[in-house]
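The complex is shown incomplete by one protein chain, all other protein chains being positioned as in the whole.
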Amino acid sequence: MRRLTWFNVTSLSLGFAFLYLPMLILITYSFNSSKLVTVWAGFSTKWYGELLQNEAFLDAAWVTVQVAVVSSSIATVLGTMAALVLVRAGRFPGRTLFSGMVYAPLVMPEVITGLSLLLLFIGIGLDRGIFTIILAHTTFSMCFVSVVVSSRLVTFDESLEEAALDLGCSSFQAFRLVTLPIVAPAVISGWLLAFTLSLDDLVIASFTAGPSSTTLPIKIWSAVRLGVSPEINALSTIMIAIVAVGVITASLVTKRASLRQQADERAAVHA
Amino acid sequence: MRRFALIALPYAWLLALFLVPFIIVLKISLSDIDLAIPPYTPTLDVSEGWAGIKAFFRALDFENFVFLTTDDLYWKAYISSLKIAFIATLLTLLVGYPIAYGMANAPDHWRPTLMMLVILPFWTSFLIRVYSWMGILSTEGYLNQFLLSLGLISEPLTILNTPTAVYIGIVYTYLPFMILPIYSALERMDGSLLEAAEDLGCSRLKAFWLITIPLSKTGIIAGCFLVFIPTIGEFVIPSLLGGSQTLMIGKVLWEEFFNNRDWPVAGAVAVVLLLILIIPIVLFQRNEQKQRELEG
C-alpha cells in the first residue's frame, strides 16, 4: 500500500521547501558582498573574514563551548542516574515528587526557569558567570537526558542482567558490563541532545549569565535585534554547516553499523 | 547504600536547582517592590527566630496578583498568548499533517532520509531559524522582492512585526514537533485497514476520514500539545518577528524583569503563567497515558 501519489509528492516537496528554503537563502546571502543584506551585489567571503577578527564573537563562542561540554557531561551522568531511579529503583519516599521534578522542566517555559534560577543565585549570593550558566544548563538538560535514557531502559530486557548475575557478576559489574553497553547509544544521544540544548539556549543563559560571561546566543541576540546583518548570516552559515556535517556523519555511521550487522546476520544464516 | 546514593544525588540536585528556585519565585510574587538589591521586601531574617518568620509571613500579600488584574496589559497578554498559541497550533497541524502523511506513505528506503530531514532543523540553532525569517519577511525582504518582480503585488506587504510573522515563525520552528508524533502514529497503521474500508464500500477520501484520522488521533493530540504548551511562554519569536504589536506573556515577563526591574510583578506573572499551563499539561499527560495503555 506504500505508494507515492501526486498528493504525497507535492506535500513532501512543499513541506521540505518550507523547512529548508529560509536556511538556504540565509546561507546564500552570507556570501553577498554588499552591506545591504537584501540586495545581491556579487560573491564575496569578506564577512567570514570580518567574523574571524571579531574577538567578541570568538570569546562568546569559546564560553558557549565550555558551558556546553561541561554542562552536558554532568547532565548525562545525573540524567542517567535519574533514569535508573525512575525505571529501576521501585518505591521510595518522595518518588512522585522526584518524577514530577524530572518531567516538569521539559514543559516549563524558559523564561520561568531562567527567572527562578536567577532569583536563587541572587538569594544565596552566588556571583553570576560561567559557573551559574553551567548549573542552570545542567539542571534542565539532565531532564531531557533522563527521558531519552529511561525510554531505552524501559524496553531493556532485565533477564540479561539476571543472566550476568547468574554467571557470577556483582550487581555493579552486571550494570557496567551488560546494561551500560546496551543503553550506551541512548546515553550518547542524551549527551548530544544536552550539548545542543546548551549551545542553543538564549533565554536561560540571559538570566543566569554575568557581565563577563556572554554566550554566543546572547551575542547573536543583541546583534539581530537591530536587524539582519551579513556578519550574522556568515556566523549562522558556519553553525548550520557544523550541525549538518555532524548529523549526516552520525547518521552515516549508524547506517553503516546497521548494514554491517545485517551483513553479519546474513553471513551467519548462510554459514 | 549504593541505591541511596543513586537516588540522593539527582534528587538533591533537582531540589536545590528546580524546586527551591521555584518556591523563591512564589515568595517574591507575594512580596513588595523595594529599590534596594534584591529589590523586594520582606527578606527572611532567620536570626530573629520565630518572630522574624511571623513578621515575614505577615508582610506577604496578593497585591501583585491584584495588580495583574487591574492593569489590562497583563490579562490582555495572557489572552493574546493563548490565542496566538491556539491559532499557531492549528496552522502547524494543517502544514504538518500532509508532510507526516507523505512520509508514512513514502517507500521504505526513503523514510530514514525523510526522517533525518525533519530532525535536522531541530539540531540547528532555534535563534538562527527564527532570524532567517527576518530577511525574508521585511518590507524590502526577499519575499516582497519576489512577489514584486512577479507583478503579483504593486506595493510591498508589511508582514514583519505583525502577528502573521509570529505565526509563520511558530509554524516553522515547531513543525518537527507536530510531524514526528503524527508520523509515528501513521506509520504504525496497518495498510490493510484502508483496503478493508475500500472493500466495504468507502471511497479513498471517506476511508481517510473514517479510518486514518481516528487512528492518528493520539499522534495529532500529542503533536498539538507539543506545539501549544511551549508556544504560550514563547519569547524569542514574538520579540524578533512580532514587533511591538504582538503581545505575548513571555515577552511581558522579560520586559518586566529586565526593563522595569519589577521583580515581584515578574514573579506573579510567572506564577499565573504556570497555573494556565497546568491544564494543557495534565491533558497531555492523560493522552500519553492512554496511548501507552493502547500499546501495552
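Order as written gives the chain letters A and B; numbering starts at 1 within each chain.
Throughout what follows, a residue touches a chain if its C-beta (ideal position, glycine included) is under 8 Å from a C-beta of that chain, and two chains touch if they have at least 3 such contacts.
Quick note on the criterion: contacts and distances are computed from a predicted model.
The unshown chain of the complex is recorded in UniProt as "Spermidine/putrescine import ATP-binding protein PotA", chosen from "Spermidine/putrescine import ATP-binding protein PotA", "Acyl-CoA dehydrogenase", "MBOAT family protein" or "tRNA-specific 2-thiouridylase MnmA". Put simply, the hidden chain is in touch with B once you look at the whole complex. Considering B:Leu30, B:Met103, B:Leu120 or B:Ile211, the position touching the chain not shown turns out to be B:Ile211 (whole complex).
Among the residues B:Asp32, B:Glu63, B:Glu198 or B:Glu288, only B:Glu198 touches the chain that is left out of the figure. In the full complex, the hidden chain is touched by subunit B at residues 190, 192-193, 195-203, 206, 211, 214-215, 217, 294.
The definition used in the following text is that only the chains that are shown with their structure count from here on.
Here the CA centre of subunit A is 18 Å from the CA centre of subunit B. Listed in rising order, the residues of subunit A touching subunit B in the complex are 1-5, 7-9, 11-12, 15-16, 18-20, 22-23, 25-26, 29, 37-38, 78-79, 81-82, 84-85, 89, 92, 94, 97-98, 101-102, 104-105, 107-112, 115-117, 119-120, 122-123, 135-136, 138-139, 142, 146, 172, 196, 199-200, 202-203, 217, 220-221, 224-225, 227-228, 232-233, 236, 239-240, 243-244, 246-248, 251, 255. Across the complex, subunit A is touched by residues 2-3, 6-7, 9-11, 13-15, 17-22, 24-25, 28, 37-38, 95-96, 98-99, 101-103, 105-108, 112, 114, 116-121, 123-129, 131-136, 138, 140-142, 145, 172, 175, 191-192, 194-195, 229-230, 232-236, 239-240, 250, 253-254, 257, 263, 266-267, 270, 273-274, 277, 281, 284 of subunit B.
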